[in-house]
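Every protein chain except one is present and positioned as in the full complex.
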Amino acid sequence: MSNRTAILLITCQDQKGLVARVSGFIHDFGGNILDSDHHTDRETGDFLMRTVFDLEGFQVPAEEIETAFRPIAKVHDMNFQIHISDRKPNVGILVSQYDHCLVDVLQRFRRGELAIEIPVIISNHQTAEWWARAFEIPFQYFPVQPGEKAKQERQVLDSLHSVGVDLVVLARYMQILTETFLQQVGCPVINIHHSFLPAFVGAKPYHQAYDRGVKIIGATAHYATAELDEGPIIEQDVVRVGHRDTVQDLIRKGRDLEVMVFARAIRLHIERRVLVYGRKTVVFD
Amino acid sequence: MSNRTAILLITCQDQKGLVARVSGFIHDFGGNILDSDHHTDRETGDFLMRTVFDLEGFQVPAEEIETAFRPIAKVHDMNFQIHISDRKPNVGILVSQYDHCLVDVLQRFRRGELAIEIPVIISNHQTAEWWARAFEIPFQYFPVQPGEKAKQERQVLDSLHSVGVDLVVLARYMQILTETFLQQVGCPVINIHHSFLPAFVGAKPYHQAYDRGVKIIGATAHYATAELDEGPIIEQDVVRVGHRDTVQDLIRKGRDLEVMVFARAIRLHIERRVLVYGRKTVVFD
Amino acid sequence: MSNRTAILLITCQDQKGLVARVSGFIHDFGGNILDSDHHTDRETGDFLMRTVFDLEGFQVPAEEIETAFRPIAKVHDMNFQIHISDRKPNVGILVSQYDHCLVDVLQRFRRGELAIEIPVIISNHQTAEWWARAFEIPFQYFPVQPGEKAKQERQVLDSLHSVGVDLVVLARYMQILTETFLQQVGCPVINIHHSFLPAFVGAKPYHQAYDRGVKIIGATAHYATAELDEGPIIEQDVVRVGHRDTVQDLIRKGRDLEVMVFARAIRLHIERRVLVYGRKTVVFD
Partner (left out) sequence: MSNRTAILLITCQDQKGLVARVSGFIHDFGGNILDSDHHTDRETGDFLMRTVFDLEGFQVPAEEIETAFRPIAKVHDMNFQIHISDRKPNVGILVSQYDHCLVDVLQRFRRGELAIEIPVIISNHQTAEWWARAFEIPFQYFPVQPGEKAKQERQVLDSLHSVGVDLVVLARYMQILTETFLQQVGCPVINIHHSFLPAFVGAKPYHQAYDRGVKIIGATAHYATAELDEGPIIEQDVVRVGHRDTVQDLIRKGRDLEVMVFARAIRLHIERRVLVYGRKTVVFD
């Protein structure tokens, strides 16, 4: 699979013949389907599809595929996107004081495990600067002054817009983003929440879990929406805890969970395996 | 470990020398500790201990151990219980229409995996009767007539009291037990809730989980208290779900979870491995 | 999905246009694809596909679909099978002394969770007879006399052939089946092995695991082949163990694993989600 490939993402209302239509389109132009998956939600009637095909031998140039497919999309009233494999998405990272998710993404990036560019790391604290410098990534420090949250959000937005990002990831960014921010950022935002949502929404979830005496804790990666911790869930995972675990142990065990769940969610997103519909996701893994 | 053993359970405020005191007591009378575990909650100062010792060679007869230990308990202001291994607890089962947890307990019981007696199965439906008859267990049918819930609870209580039970287990019993019932039943009550508490409290948790789009579902066994789904948690477990899973699939996958979590909780309880303090448990496994 | 559906299973060498061809065939006759999945093994060039489509509105009668599809299969040199949803497969159960897997399958069957018929339970011991009678299933007892293993296998085969089975499941059947048996039985055979294969092949895997001091034990469901414990793996699962667990605890924990892995493998098989190629499986779940 070293060749260039195209990923075609489709969402529409379920109709007869959709798979035949899409696979026919690719076959008719000499393409070869490498991977294809689709899902129909029988309750809502939503149809979602992800198809990967080889551009080698495909008779339509990559930049014209969108135009070529548009008539089909129109007939079936489809939303669709085409992604070409050789373009790495720009990912902006927002982080506060806890740096484990940040460091994990950086070391995966450096090792080449994540096919992304990281044009900027932005923080409301200075603790992350050491890591930014070690990994040679531009760092921006925008503290939140009392009563000036709107100004700081403006600075963050300007910084993201100036470098151009396709995705923003919140690597334990402890500021609640306003609806205005989310509307203006212009790309998806992935957050990692340190609980098994919907359990323990909001602040200090490990303390909440400790007080309730649960036997398992979790972490959840989701798209950020205006409703706190209510966005579509991309990935979750859990780990067992017991009465010997203090809150500090929960925080320590939780860090490893957060790191893994966050990294998996980013990979799933940049491989275009996640489609959102309603408040849910379909994950074609 | 075919010998008779004693299990000594202690809860008190943490003090210096408790372990030395308890192990000294056993050693001084020629006993041999087979297993011992204790826990100190550093926040609350609670001390909890479970010690198993061989009765072979122990110089105090089983029925006098309580008297022999009482002076020590008094000095340290301990709550304590002594359980002798050769007495099987009587477990009353309450069940409604879904029978998977019931059947699972019954087959473990028949195979000798659970060292219990089951003097009665009680239900507000008749569906469980087939299983009761197959396993040769007495069955009582007490339907809930509109406006006569109190009367039915009275019937259930009378039935449990007449056979004498040490534990009641709710094998998907879909009636909410009143505070009165819980006060009068006279023994612990274990419930299995079909979600990963505290997520999805109350009715139809699988439907709630489906609507929220979670990637993992769970089951929780807990002691029933007057607050619905808020009792001390004994055991939890989870299973992965995906967008292909319908509500029916969640229910099917959840059944297997419920069965396992319920069976583990019952085993932990009857082996006296669970100590409750506040709204939490310590599980010495 | 209460309608009748058809499942079309295909294996062949990978070629361009296969998905388009199959989905085109279904669409051209007015069918609606409910679920479709395929896999290409890039190393071996194997292509495997499973497509479920609604028979409601499909212009070819169920019994003629095979004939209608054969020309396409011939062009692409495909192996294919058509399964119609309203025919329940006949499953013969072989069991020895340990009865937990047997009981688990029986209670799922009785509850309607497994869409199968069970025409016969066969054992080389009499312990399973109690369960067979409780669930009202015919039981055959064929003990293995010294030096007469071939004769006993003949009896088992005759019994299976006389009732007609589509699948044989070995619910902890402790006799090694000969190559002759496997050739003559005429249907797939699913075995449950009580270890995480390929670790601990052969006898007493829990004892082997205990001696090695592993921290996790497992169970494996696989198709039986002439090479012991080497058949294509359908499903595996694991559970944590620790130094406190004796061999008896491993056996107890392992039972719950075996039951779950066995039941999942049977469900996957009867839903036609498992395709074998080489010594591996593709599981479309």
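First chain written, first letter: the chains are A, B and C, and each begins at residue 1.
Criterion: a contact is a pair of C-beta atoms (placed from the backbone, for glycine too) under 8 Å apart; a residue touches a chain by one contact, two chains touch by 3 or more.
Worth saying up front: this structure is predicted, and the values here are computed from it rather than measured.
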{"item": "Residue of C:D166, C:D237 or C:E271 in touch with the missing chain, whole complex considered", "value": "C:D237"}
{"item": "Absent-chain contact - pick from B:S36, B:Q152 or B:Q208", "value": "B:S36"}
{"item": "Subunit A residues that touch the omitted chain in the full complex", "value": "99-100, 103-104, 107, 111, 113, 134-135, 244, 252, 255-256, 260, 263, 285"}
{"item": "Contact set of subunit B toward the excluded chain (per top definition)", "value": "1, 16-17, 19-20, 23-24, 26-27, 30-34, 36-38, 40, 42"}
{"item": "Chain not shown, touching residues in subunit C", "value": "39, 41-42, 196-200, 212-216, 218, 232-238, 242-244, 246, 279-283"}
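Note that only the chains that are shown with their structure count from here on.
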{"item": "Subunit B on subunit C, rotation in degrees - Cα superposition, rounded to nearest 5", "value": "180"}
{"item": "Subunit B and subunit C, separation of their C-alpha mean positions in angstrom", "value": "36"}
{"item": "Centre-to-centre distance between subunit B and subunit A (centres being mean Cα positions), rounded to whole Å", "value": "42"}
{"item": "Subunit C: positions in contact with at least two other chains", "value": "none"}
